[in-house]
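Of the protein chains in this complex, all but one are displayed in their positions.
What follows is chain A.
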Amino acid sequence: MTEGLPPADQNLAVEASGLCKWFKKFQALRDVDLQVRRGERIVICGPSGSGKSTLIRCLNGLETCQQGQIRVNGRALAPGKNNLEIRRSIGMVFQSFNLFPHLSVLQNCTLAQVRAQKRSKEEAVEIARHYLARVKIIDQAGKFPSQLSGGQQQRAAIARALCMKPGTMLFDEPTSALDPEMIKEVLDVMVSLAEDGMTMICVTHEMGFARKVADRIIFMDEGRIVEEAPPEIFFSSPQTRRAQLFLDQILSSDVH
């Protein structure tokens, strides 16, 4: 099960080694290794189709990879199984929010607390209100997702994930479905999470955010991790031509 991984290191939140993933004949991940220390902030970037989403979806078992091992907080992820404990310890924020439209914002935040973590209703509501206040939408708690702006919905989705009190948060392009004026309110929440020491793995093309909070940038291309460096180094002197091209594109479009 855990062959290929060194013995569990208590300082690591996430360890992955030798991940290979195929969709039918198409290989989406090619021998990916990743180690994330507790409290570390990682930004993953790369061109479309490079496997960024696939990689982070493997980390909480939403995708199963055919080869390689993953350990979360020292616990091995069982391929194809439920992995309930691991999933409760990793929060995930999606590009399209994925709030539950038939539940109010508050109910979105309490559902899994009560049904997965067996917290009492009262405790769950209290925790939900705490995190809704933290992402500054406590005044929207009684509304339904369809009544919120995109930025508010994404902040509600972040609060929903935080309510599980995860040690690690995964973000898959959390701002790319948002209008420009709402991007900042979501990024502000993410920055404040980072400042509080949350372990974060973010797929994002928000390079300002990456510069500000990332300890490490991971650049992927064609299913591989091609480059891995602190932001100062990655942005000023990318080592590969692919990364150079990618940065030119991203940064030139940022200027507009």
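What we mean here is this: contacts are C-beta pairs under 8 Å (C-beta built on N, C-alpha and C of every residue); 3 or more make two chains touch, one makes a residue touch a chain; residues count from 1.
Note that in this section contacts and distances are computed from a predicted model.
S.K.: The complex has one chain missing from view, so what does its UniProt entry call it, picking from "Quinol oxidase subunit 4", "Cell division topological specificity factor", "Amino acid ABC transporter permease" or "3-methyl-2-oxobutanoate dehydrogenase subunit alpha"?
M.R.: Not shown, but named in UniProt as "Amino acid ABC transporter permease".
S.K.: From the list A:Q10, A:S146 or A:S236, pick the residue that touches the absent chain.
M.R.: Counting the whole complex, the residue in contact with the absent chain is A:S146.
S.K.: Pick out which of A:C45, A:C58, A:L77 or A:M92 touches the chain that's been left out of the picture.
M.R.: Residue touching the chain left out of view: A:M92.
S.K.: What is the set of chain A residues that contact the non-displayed chain in the whole complex?
M.R.: Counting over the whole complex, chain A touches the hidden chain at residues 60-62, 82, 84-85, 87-88, 90-92, 94, 96, 98-102, 111-112, 115-117, 144-147, 157, 160-161, 164.
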